[in-house]
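What you see is the complex with one protein chain gone and the rest in place.
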Amino acid sequence: MRDHSRAGAVNWLYAAPAMLFMGVVSLLPIGYTFGLAGEYHRLAVDTRFWPVMRTTLSLTAVTVALELALGLAVALVLWSPFPGRGLARAAVLIPWALPTAVMAMAWRWIFNADSGVMGDLLFRLGLVASPQVPWLADATSAFWAIVLADVWKTTPFMAVLLMSGLAAIPDELYEAAAIDGAGPVRRFFVVTLPLLKSTIVVAVIFRAIQTFGLFDLVFVLTGGGPGGRTQTIAVYAYDVVFRYQELAYGCALVVAMALCLVLMTGVMLGAARGGKAR
Amino acid sequence: MLRRLVLVLLAAVLSACGRSEPDDGMIHIRYLASPDVGGFSKVIIERFERAHPGLKVDMIEGPAAGDARENMYSTAFMGEEDSYDLAYVDVAWVPKFAAQGWLLPLDALMPAAELDNFLPGDVTGSRYQGKLYRVPIQSDGGMLYYRKDLLAEKNIPVPRTWEELVSAAKKTRTSSIAGFVFQGKQYEGLVCGFLELVWGFGGDLLDSSGNVRIEEPPAVAALSALVDAIHVDGIVPQSVLTYQEEETRNVFQEGRAVFMRNWPYAWNLMQQEGSPVRGKIGIVPMVAGPGGKPAATLGGWGFAVSAYSRHPQEAYAVAEFFASAESQKLAFFKGGILPSRRALYSDPDVLKAAPHMKDLGRVLAYARPRPTHPRWPRMSDALQMHVSAALSRQEEPAEALRAAAVEIRAAARR
Partner (left out) sequence: MRPTVRGQALFALAVAAVAAWSLAPFLWQAITSLKPAAEVAAVPVRYWPSTLDFSSYAQVFEARPFATYIWNSVVVGLGTTALTTVLGVCAAYAFSRLGLPGGRAALIGILGLSLFPGTVLIVPLKMLAAKAGLLNTRSGLVIAYTALNLPFAIWVLKAFFDRLPKDVEEAAWLDGLSRWQTLWKIVLPLSAPAVATTAILVFIFSWNEFLIAQTLVSRDAARTVPVGIAMLSGVTVYEVPWGQIAAAVVVTTLPVVAIVLAFQRRIVEGLTAGAVKG
């Protein structure tokens, strides 16, 4: 019997085309970017860099936290079987599947100052004084508009990840807890949450990395305004390269971005492992 | 079954690699344009193609937003593509494009004597470091629109100074009619409007030696005036902070504002049948501040020849044709496009159809270009950001302009 599972360099032939593609299209450009980068000293003096980083980090923190909470709620609602669950899941998945840039146009319309439906709805609910609210003209409301649009899009993804974690929890644990007299709320905190921890950690790290590099949504919805207050690092790097034609500094920004991501991942992994040790 | 699926998919891949461009043996001159208002470009192109058999002009209608088209041009030129032979460029893009070497100098092709026929502001805006990079086609300058009827009702004369504007607005505004609207969103248009006022107050962004002067008292006064207009005097609604040109035009056209700062394009649209303000509007140069003179920010567009074009001579021929007096007159009558040729502002046909052109000519005489610096986008962004921050009360006017000045100096130095 031939044992094809024996290690051999020839097996690489199967993976070679894929590796070639990834190498040329992803690795090479990353290397290029690192090579083109220069003017690192400007990172220290650039007055736009730190506000942009602050915006990016706060956006990441707020969005991921909200996604986690909402995603958990959605996961709990949608994972036990009920009639019509398939349809409900499909509806919930749609935000994630739609193109970000395209839906950002839709959100711009919803948040339009004169004819936007968001202002009108809140006015009818008595929550604002007038139906015409310049959402995207105020730094704070523009920030929350982006948060809303991003959370809307990514909650389904979180929910799916969490559902897979929920599926892995054995029923016996719930039954044991119920026998001990624990109500549904207590069961959640005693059984569900601890066992979901590893899934939550993975989901949070993954989503944090993605949100850190957020581009499409911000670019189309606010362009980084008003007053540059919603500019994320990815949008800023894009502007530096394409609008200002400062290629070397733009690449330096990208390198800084990559380093931040690595740092962030390290910190989060460390925190998670520390928690586990306890 | 699986094999068939694989074959179908492979066929799709192969077809994806197929040629996606037609080959008809003609020379194609391509450029990216804004939406063809009134269809005048198509008519001019038809005339050109009839006079030049073998040449085809492909006008690609791009997005309305100037920034988006600038991006598209930049992306193409950065890749040294020959996607566009001509670039229909805003006056603000000329320094940046020329500094990158993306445009061909046109001095050899356009005689100096010919240039005298164009508005001086437009010609200045087409030059970079002394060389000509653009054939000016369309002139543009910001101005103040006002409601003749609402002012006449209260016997208020047309304001010439900022104070007069504020008092006139206060007297004529109502709960449903705002006093004054302008483009307050954070984008290039904001800088245009703001600079007009700065110049009107006697200040400047960059002086003739290249020093940054934007943090000095006149400019601060101009910015404070705008901030107060929104938050203290209440003559400007807060929603202007999301307005670009069309939003202000819509508000004014629906009769919901007494004064509006906008470009000349709005005039024709507001005088059409069905417009609620038809026959009720007038135009004057933008108001000046205490001790200043009225100013207008120069806009305007023209054709530049791409350095990567494979047919530069033919491309220039197209540009020249668009710049001819007949073409400009046609563009004016069909699309409301302001000519860049001086003579047309006193042309009898033009004045008969549009007597306000005389006033417009006067406004354009005040038109000043924005600084012709290759780093303009960064400087403009810095100014946009801080002015926008001041207007939304995130920063005080003085500190906003000081911060902007720091960034602009840093950008200008490199």
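Note that the chains take the letters A and B in the order they are written out, and that residue 1 is the start of every chain.
Convention: contacts are C-beta pairs under 8 Å (C-beta built on N, C-alpha and C of every residue); 3 or more make two chains touch, one makes a residue touch a chain.
Keep in mind it's a predicted model, so treat the numbers as computed, not measured.
Q: With the full complex in mind, choose from A:L68, A:V133, A:V160 or A:A177 the residue touching the hidden chain.
A: Candidates A:L68, A:V133, A:V160 or A:A177; residue touching the omitted chain: A:V160.
Q: Would you mind spotting which of B:I44, B:V57 or B:A76 touches the chain that isn't drawn?
A: Only one of B:I44, B:V57 or B:A76 touches the chain omitted from view, namely B:A76.
Q: Residue by residue, what part of subunit B touches the chain that was omitted?
A: Subunit B touches the missing chain through residues 2, 6, 9-10, 12-13, 15-17, 20-21, 34-35, 37, 60-64, 68, 72, 75-76, 78-81, 83, 244-246, 249-250, 265, 269.
Q: What subunit A residues would touch the chain not displayed?
A: Answer for subunit A: residues 1-9, 11-12, 14-15, 17-19, 21-22, 24-30, 32-33, 36, 74, 77-78, 82, 84, 86-95, 97-103, 105-107, 109-110, 112, 114-117, 120, 131-132, 152, 156-157, 160-161, 163-165, 167-168, 178, 199, 202-203, 206, 209-210, 212-216, 220, 234, 237-238, 241, 247, 250-251, 254, 257-258, 261, 265 touch the chain left out.
Following the convention adopted for this analysis, only the chains that are shown with their structure count from here on.
Q: So, what's the distance in Å between the C-alpha centres of subunit B and subunit A?
A: 37
Q: Please give the residue numbers of subunit B that touch subunit A in the complex, ascending.
A: 67, 70-71, 74-75, 78, 96, 100, 184-187, 238-239, 241-243, 247, 250-251, 375, 377-378, 381, 384-386, 388-389, 392, 394-395, 403, 406-407, 410
Q: What residues of subunit A sit close enough to touch subunit B in their complex?
A: 45, 47-48, 112-114, 132, 134-139, 223, 225-229, 239, 242-246
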